[in-house]
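Yeah, one chain of the complex is gone here, protein chain that is, but the others are all in their spots.
Presenting chain A:
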Amino acid sequence: MTDLNQLPNDNVLSVKALSVRLPKGMERSHAVQEISLELKRGEILCIVGESGSGKSVTASTVMGLLPDAMVVERGQIHFGGRDLLQLPEKERRALRGRAIAMVFQDPLSALNPLMTVGDQIEEVLINHKIGDPASRRAKVLSLLGEVGLPDPALMAKQYPFRLSGGQRQRVMIAIALALDPDVLIADEPTTALDVTVQAQILELIKDLQRKKGASVMFITHDFGVVADIADRVIVMEKGRVVEEGTAREVLGNPAHPYTQKLIAAVPRLRETAAEDKAEAAPILQVKNLQKTYRSKSGLWGQERVVKAVDDISFTLRRGETLGVVGESGSGKSSMGKVLMKLIEADAGAILLDGQDIRPMTEAQFRPLRPKMQMIFQDPFASLNPRLSIGTSMTVGPIAHGMDRAQAQTTAIALLERVGLGRAAFDRYPHEFSGGQRQRIGIARALMFEPEIIIADEAVSALDVSIQAQVLQLLAEIQAERHLAMIFITHDLRVASQICDQVLVMNKGRVVELGPPMQIFRNPQEAYSRQLVEAIPGKSF
């Protein structure tokens, strides 16, 4: 499928039949196998794939930053008439940053916390022996301005912890652009960011690419992002390129079954209204809920007060799904934990079946815990690595008086229900993939036959195809058992698909509460409108 009509000098970078071997004992022998790709001058090439598809390994190989455990077996990477893989390390280092630069996923861990932003940009210039102190200072300021940071002179003196996630990523981009590279490799640069910030960063990358004529290799798992930014797309699966073409071809008319499957799994804004469940009986009523975090730095330090949950009220009915959407720091997770009484609320009422659980002590509330269960975000952190799945699932019910044999039968039945089978009962968490663990988390929450399930970003850590399966499972189970669900998420597309009501949160407050059709098609408040605007790939 490679385009043979292109002139060879039109390619800035070309990878030919590259294979990278993985250490023994991994799930497959090669991270990438026989992949070939070309990056043309002045284009944005998106490499899309799920986790483990080899997209990041491809980027690291081009940068020459492969971990020691991985070995390039064969292949060539042509850049500027030379094969990068044949160059000695010293020459490759000179090219890194100057000719090929990289932007990483997590801007907080990629920046040195003990250096000011300005020094970190200047460091690149010093290392490549460019300019004198005065000209370097000027360059730093102009770079900071270019990436859209306000007041560059002040910004240069800041330490990374003072900046927001979006600002940090802008600094990373400024560092990458410091030496005017020909190729910019961006490895999931917006995955750790909120949607509104993501939209701004994508706009910035597109803008800079147009202005500077750089070629961008953009790695992502999100087809929405691809739709917004890509000129050409490469789809990878298990270390191989399965499809390649212009963005319009691949997104509009995918040829390979894997691409078709991926695109079908991308969550989209729902077009039809959900059926009305307003006549069902309320199971949970929340009134004027408040939670404030106070932290003091040092003995005389100023007290920092953060209102995580500020005067929130809503009603959840049986069988209904309430979506809670918001950006990071909006207080949506805190609210979930306050409702579960994992954190004590400061004021307000939480009426569970008409009974206020907020003032209850842990001992009073313990018998009621089975009614409300939680599914956590990180499937790797929510299962105790030292307990077998069976133990994790049965301890709770046994502690609440269920007979051991019955708990086991229930657990096995539920494991079968979530698609894992009885063999999972005696296994340990590390033997499962992320999606499988999330199924276990769901099965565990169902052990008590709860009336309410609070799912905190339950599918955010999963690949799209797995995400679609888990959402499907949740919807089926909810319908079977007539559960009420509070679905906390930052992904508005997911929320629009499964929710009957959507609550938009910002800085601890309710911005807007209404049915998804109102929130997503006709948002009343400025903030919800801004959120909906920022959803990537709306056109597609």
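Some notes on this structure:
Rule of thumb we're sticking to: a contact is a pair of C-beta atoms (placed from the backbone, for glycine too) under 8 Å apart; a residue touches a chain by one contact, two chains touch by 3 or more; residues count from 1.
By definition in this document, contacts and distances are computed from a predicted model.
Its record in UniProt calls the unshown chain "ABC transporter permease", which is the match among "Xanthine dehydrogenase family protein subunit M", "ABC transporter permease", "Monovalent cation/H+ antiporter subunit D family protein" or "Heme exporter protein D".
Touching the missing chain, out of A:Lys129, A:Lys211, A:Arg294 or A:Arg386, is residue A:Arg386. Only one of the listed residues, A:Ile44, A:Ile283 or A:Ala424, touches the absent chain: A:Ala424. Contact with the chain that does not appear here is found for just one residue of A:Gly396, A:Gly434 or A:Gly537, A:Gly396. Residues of chain A that touch the chain left out of view are 23, 69, 337, 340, 342, 366-367, 369-370, 372-374, 376-378, 381-387, 392, 395-396, 399-400, 416, 419-424, 427, 430-432, 436, 441, 444, 448, 469, 472-473, 476.
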